[in-house]
Structures are given as C-alpha cells and as structure tokens.
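Right, chain A next:
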Amino acid sequence: MRLPGWIAFWAAILGLAWAGAEVRVAAASDLQYALGEMVRAFEAKNPGVKVVVVYGSSGRLYAQLTQGLEADLFFSADGLYPRLLEARGLAEPGTRRAYAQGRVVLWLDRRLGLKPGLEALKDPRITRLAIANPVHAPYGRAAITLLERYGLLRRRPDGPLGRSFPSLSWEEIPWERLTQGVEAYWDTEPLRRGKPQFGFVYGENIAHAAQMALNATGAGLLALPLVLQGSLAEAGHHWLAPPGSHLPLEQTYVILRGRARPEVLAFQRWVESPEGRTLLRRYGFALPGE
Partner candidate 1 sequence: MEVHYRVRWPVRLEVGFQVRGFTVLLGKSGVGKTTLLRALAGLVPGEGRPYGGLPPERRPVGYLPQDLALFPHMTAWENVAFPLKGPGRRAKALALLARVGLEAHAHKRPSQLSGGQRQRVALARALAREPELLLLDEPTSALDPLTKGQVLGELVGLIRREGLPALAVSHDPLLAGMADWLVVMGQGVILQEGLPAEVLSSPARVEVARLLGYENLFPAQALAEGVEVAGVRLRLALPPWARPGERVWLGVRAAEVIVVRPERPPPPENVLEGVLESLHPEGLAYRGVFRGPLELQILLPRHIQERLHLRAGQGLRVVLKPRYLHLMPG
Partner candidate 2 sequence: MPEPQFWTALRLSLEVASLASSFLLLLGIPLAWSLAFHRFPGKPLVEAVLLLPLVLPPTVLGFYLLLFLGPEGPWQRITGLTWAFRFEGLVLASVLFSLPFTLTAYREAFLALDPNLLEVARTLGVPRWRVWRHVILPLVWPGLLSGTLLAFAHTLGEFGVVLMVGGSIPGKTQMVSIYLYDLVQALRFAEAARAAFVLLLVSLAILVAVRLLERRWRAWRSTTG
C-alpha cells in the first residue's frame, strides 16, 4: 500500500512546519540593517525559530497594530507608541523597555564637497533638505529640534499655534497638529539666507527621507544607522548630532499582549544580551542612558 507512505510523508512535512516557531516583529525603519543582522545571529543560535520582520514608520505600525496586525514584538523609534499601546491594553504588562537611543545625523552628498556640519546647510546649493515628516515621524521631530537648537530655525510667535508656541518645551509641542509645514511654525530665514530658494521635503518615514536625500536633495537629516550602510555610506558623508542636541529618541520595544511565548521571550532576551547590545551599537545606536 502506497497510501500510508504518503500520509506519513505529509504528516512529517506538516509536523516540521508546526514544530518551527515563528517570532513576528514590527520594527521602525531605522532598524532595518541592525535588526536584520540580529535576526540572522539569533536564528543561527536558535535553530527552528524563524523571525519575520515588518518595517515601517512607527506611527503606521502603531495604527496597524491597533487594528490587529499580527505581531509579537513592536520596536518603535521612540517611546510614545509603546506607551500608547500599553495605555490601550494591547501590550503585555511590564514588557516595555528602552533598547536604544536614536541619533540624528546630517547626511551630505559627497559630490557637493561640503565639510560635514550644520554650517554646510547655509551653502546656496542646499535648496532642499529631506527630513522625515515631523507630524508623525520621531526622526522628523528630532531633526526640527536639532535645527532649532543650533539657531537655524526660530519659532514664530505669529504662527497658527499662537503666541505661546515659543515658550513650549520640545515635549509640549503638538507635533501631530503641525500639518501646514515647518515654515508655517518656524522662521527658516537662517537657512534661506542668500539662496534662490529653500524648503523641506518630507519623507513618509526616515528611510524614505534617506532615499530622497540620496536621489534628489543631496542633504538630509537622517538616522545614524541608515547612513553607516549601503549606498548612503558610499555616496555621502555625515555629521553626528551630539547627544542631547535634539528631542531624545528613546527607542522602545514592547511585547504585545498574550504573545510572551518562549521563543518571543528568547528573542527579547537576545536583544538585551551583551551580544545584542554590541550589534546595536555597531549599527549606530547609542544604548539607553549613554
């Protein structure tokens, strides 16, 4: 009889599939190189566990998670969205933890021949600056506060946010309402001076901002992990913003409610392990508290 043989064969295949554990991760785009490497290293050590990662902007992933996106772990580019998940009861209590500090860089196309530094932004050839959209992207907010700190943007007391806007702290700015573009709220005169034109272009997420800087604007305020790798590293050079010079990007992860399975916890422990931290640092993240 051949039939039992076939049944045994398929049962074996299915059994393997069932036996293989899967960890599903939703992660901010600035993690795309670092997390890829971490996953490879983790899978090598934990045969039978497969890690699947979806990248996107933290805001989009948050919105999708609240609508039932299947994921076990959420690595946000800031602390806000994991907090919101927790507040909505969608996170496993007590699992929210900062895993890194995001760092902003000014990336410049090497062909411009400019010395890396914010002074370069005053060059008349810099007519467009790519940033992530500060309305929803943490890196965009960090970029704006960085420019503000160095006096390249000045808050307008006559803008749509009213007279009290200049006195707000970075955390108090109602970022999600800044839909009229940076120029409506900040005076860009220091960046505009002596140029035929100047304006921001807004990426849907930090990776999109990086792509625009690479392909079109020649300059962008980006995430350090992105400019250390691949074509951005080849085509340009960067200046790293000092710690504390912008709105902190307290990158935080959280396990989603009811998902603290052994393999998920294993992956979480690996991220926290010395090896995991070394990897994160190698890819351009500062560790919490550094």
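Keep in mind how these were chosen: all candidates are chains of the complex that A comes from, given by their letters.
Note that a contact is a pair of C-beta atoms (placed from the backbone, for glycine too) under 8 Å apart; a residue touches a chain by one contact, two chains touch by 3 or more; residues count from 1.
Since this is a predicted model, take the numbers as computed values, not measurements.
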Query = Which single candidate from 1 or 2 touches chain A in this complex?
reply = 2
Query = For chain A, which residues count as touching candidate 2 in their complex?
reply = 57, 59-60, 62-63, 84, 128, 130, 133, 135-137, 175-177, 179-181, 184, 199-204, 208, 211-212, 215-218
